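Apart from one protein chain that is not included, each protein chain of the complex appears where it belongs.
Letters A, B and C mark the chains as written, and numbering starts fresh at 1 in each.
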Amino acid sequence: MNFASDNTAGAHPAVLEAMAAAAEGSAPSYGADPWSARLTAKLSEWFGHEVAVFPVATGGAANALALAQLAPPWSAVFCHRESHIQVDECGAPEFYTGGAKLVPVGVPGGKLTPDDLMTAMADHPKGVVHRVQPGAVSITNATECGLVYDPADVAAIADVTHDAGLGLHMDGARFANALAYLNCAPADLTWRAGVDVLSLGFTKNGAVAAEAVVFFDAARATDFGYRRKRGGHLFSKSRFLAAQFLAMLEGDLWRELAGAANAAAGALGAAATEAGYPPAYPVQANEVFLTLPVALAAKLKTAGAVFYPWTPETGETGLYRFVCSYATRPDEVEMLADRLKFAGS
Amino acid sequence: MNFASDNTAGAHPAVLEAMAAAAEGSAPSYGADPWSARLTAKLSEWFGHEVAVFPVATGGAANALALAQLAPPWSAVFCHRESHIQVDECGAPEFYTGGAKLVPVGVPGGKLTPDDLMTAMADHPKGVVHRVQPGAVSITNATECGLVYDPADVAAIADVTHDAGLGLHMDGARFANALAYLNCAPADLTWRAGVDVLSLGFTKNGAVAAEAVVFFDAARATDFGYRRKRGGHLFSKSRFLAAQFLAMLEGDLWRELAGAANAAAGALGAAATEAGYPPAYPVQANEVFLTLPVALAAKLKTAGAVFYPWTPETGETGLYRFVCSYATRPDEVEMLADRLKFAGS
Amino acid sequence: MNFASDNTAGAHPAVLEAMAAAAEGSAPSYGADPWSARLTAKLSEWFGHEVAVFPVATGGAANALALAQLAPPWSAVFCHRESHIQVDECGAPEFYTGGAKLVPVGVPGGKLTPDDLMTAMADHPKGVVHRVQPGAVSITNATECGLVYDPADVAAIADVTHDAGLGLHMDGARFANALAYLNCAPADLTWRAGVDVLSLGFTKNGAVAAEAVVFFDAARATDFGYRRKRGGHLFSKSRFLAAQFLAMLEGDLWRELAGAANAAAGALGAAATEAGYPPAYPVQANEVFLTLPVALAAKLKTAGAVFYPWTPETGETGLYRFVCSYATRPDEVEMLADRLKFAGS
Partner (left out) sequence: MNFASDNTAGAHPAVLEAMAAAAEGSAPSYGADPWSARLTAKLSEWFGHEVAVFPVATGGAANALALAQLAPPWSAVFCHRESHIQVDECGAPEFYTGGAKLVPVGVPGGKLTPDDLMTAMADHPKGVVHRVQPGAVSITNATECGLVYDPADVAAIADVTHDAGLGLHMDGARFANALAYLNCAPADLTWRAGVDVLSLGFTKNGAVAAEAVVFFDAARATDFGYRRKRGGHLFSKSRFLAAQFLAMLEGDLWRELAGAANAAAGALGAAATEAGYPPAYPVQANEVFLTLPVALAAKLKTAGAVFYPWTPETGETGLYRFVCSYATRPDEVEMLADRLKFAGS
């Protein structure tokens, strides 16, 4: 009953097999290998658009590098106040951008809105030398709270972003979950909706460590290779990153795994509602947020469930996050659901 | 006949098996998993000294992070002029240190000497606010030219370093090769000789991507976790880094593989000498540098050998680097040796 | 009728005379001159405490350098949401700290409170590697809204700051105004109340360009000279910075000038109240904030008054800032007061 995070899961056997297959024989290093070439081709096909792809091993690296490419050091990156880049990367975006300022906007548990953005931008007028300048916009899909921006949501954000002359970044650490929920084409959720750079993450979806910065316009990627290299993120044996992606993409494993995680979360959310604990946010991707009595949360833990408070427990109830992964088994969900029902009754 | 680099080899099956075994079941992320704990214990045993271990995926990251921990932004890092940190990391050390200056010393093809160091230090007097201040010393073992610092060499460098109040870093991207050559204890070549921080690399020795920053004094590692995290180098599924190290260390696979690479290089060096092309530098680790007619080098390439000029080919002869790896087969060495003999005769 | 800012004033003749006097003869450069030595002695006397003093030319430099000394790159600097460091320095603190995150707290128009701070700190738990770590606290005295922290206010903030193991920075761009308002000893408002580092600014108080980073504990200043130098802020002819400070301090010119600015603001505030426009914030230092009809503001401008909206004018009324300086003449205040009365009647 491990609902701590989708990164406490291991990795899918097919990913490991692909890596093992890639381990044989010599191949050029630093991205000049055949797997990396196949990855670019495959992703270009997947997105229905030529893309420039830069695999790295962590989502934090993908995000920070992508933002550094968009936002100059004297600029503001507008992002949600609960976004990973703002809250959970120990200042990696600031480090990679050379000191850009993350401007947190929006309300807890929500998605970023065009209005949020416009208000924040108005506070950073262009040309005023005292103020950091508008630099980039970043949204997370699916969000940290398990919500999904649909193509229209993204397009609305992209319009405001582009009108301000900025680039739009999407943190897609759970892009597969968003896509599986919407059942739309990867293109619809990215370049067609106005995304300029995507952090495409498969680690949470069953890879070992497979993230990539994907540019939909090669011109945006100029000199990006140097950024990645000097960040220490260019793998010598780059085939092992590419092979993971290929395992996910050549045969729709990504969809199977993300679908399974979403389904588990859906089942948990439904069971919780039934038990009298309706989720705090709509369950769209693979996360369920429940407001529970602190005492109940303690009991669940005692019973073996692993999960975390989303906000500090300050009173008699707390807000708790339950994350499902590709590896979450139905019996784990059922067992947790039973405990909730029993406690709620 | 791929002698381009030891990172053009794939990865040893035992490493992949260990990763596959680690892929099952859930485990805490971000280094709190059992594999990571076992790695710290294993390395402490290996070094005969308690160590603080921070695995990362690339040698560039390990080096840059380690140097950032030792050298303040306003300081000089003294290193060999052919060192990887100076020549081949696209400024990663400068990025991570916040702008420290790498001061290249020593002669091409040589090891750093205490005299080199003292001269360079004298040029950076302490307390002179105009000059970057002595910050750290870094040596590479085995060197980029395949030479090995023995414990006495290291101790001599460490003495000068410590007398200046600085910390000593060792880039051990080929530490296993150095160790296998010397057949000494890991302790002898590190903390006993005065090394403060080691970049311990197993990627070139048959891992997928397994490097670690190893501190021999925990106090030196204060706040290092934040540096690694904000560099985007903390793996969520950290077990997969630890598992690779464990595959290497639990059973001396590291020695078997490094020994094989060294032996192949030794055989190639001997054959080259016999053929009338004695290596430019003593063959100690897994690299052979040959001064060859440019025309011969071209013939070798046509025959399928993959290798690179070490310095630009400017005249009729060039200096070429041949790197052997754990995966270099005897028949590859023989075939290359034959070509040399045939050409040299 | 220039109420745009206290930095639109020129400089007091005594300051220029002191600089002219210092211009004669040769003297060691880079801070080794007699004026700089006298400044350290004078400030140590002024504060009743030995201080380490680092003059620079701008308040932005003083603040950013001071914060870089306190807050590591992976940390959070807690500050008021309207503070100069957060809003008006184009990211200088982020640049100098190497990417620390400024965490804006408090309510508009208010002073930072211990509760504000504790809430923000709780959101950045120590030891959690994903989150930027508590790094420093910065308050501005007098604030951007003309409020003054008294010694008890400062002490309350300092207690929370020190309990968290952090250092307290005070942005004293208008320190003289705060001191003149409180009529207390410089010591009472700084080290006795717990301030660790002060940006002491006299530029707004009638100097040409005279700011200094003042450490009350020399140990805090270790290596600070290198920071200043590599920021390009070490004057070669340092005597000219020191001479300005000495002109202010040797004879209490600072108090005369700050007192005059405060008095002008007080008079303006009183007149505004009488005219039916009571200041939005208590008038303590040299600034007056008035909520006025936009139409009236336009009339005042037509009549020659120079001042700025503090927040964007969005409706029929706006919030306007009027800053008085040492050079504000009584007739300017009266003329503005007349216009307000006339309009308000």
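Here is the rule we use: a residue touches a chain if its C-beta (ideal position, glycine included) is under 8 Å from a C-beta of that chain, and two chains touch if they have at least 3 such contacts.
Not measured: the values here are computed from a predicted model.
The omitted chain makes contact with just one of the residues B:R131, B:R255 or B:K299: B:R131. When the whole complex is considered, the residue among A:M170, A:L234, A:A285 or A:L300 that touches the unshown chain is A:L234. Screening B:G98, B:G269 or B:G318 against the full complex identifies B:G98 as the residue touching the chain left out. Although one chain is not drawn, the whole complex shows that of C:A76, C:C90 or C:L198 it is C:C90 that touches it. By the touch definition given at the top, chain B reaches the unshown chain through residues 73-75, 87-91, 94-95, 97-102, 122, 129-133, 312. The omitted chain makes contact with chain A at the following residues, 30, 72-74, 98-99, 129-130, 133, 223, 225-227, 229-230, 234. Along chain C, the points of touch with the absent chain fall at residues 2, 4-5, 7-13, 15-17, 19-20, 22-29, 56-65, 89-92, 94-96, 203-204, 208-209, 226, 229-237, 239-240, 306, 327.
Assume only the chains that are shown with their structure count from here on.
Distance from the chain A centre to the chain C centre is 42 Å, each centre being the mean of its Cα atoms.
Per-chain Cα centroids separate chain B from chain C by 51 Å.
Residues of chain B found to touch two or more other chains are 226, 229-230, 234.
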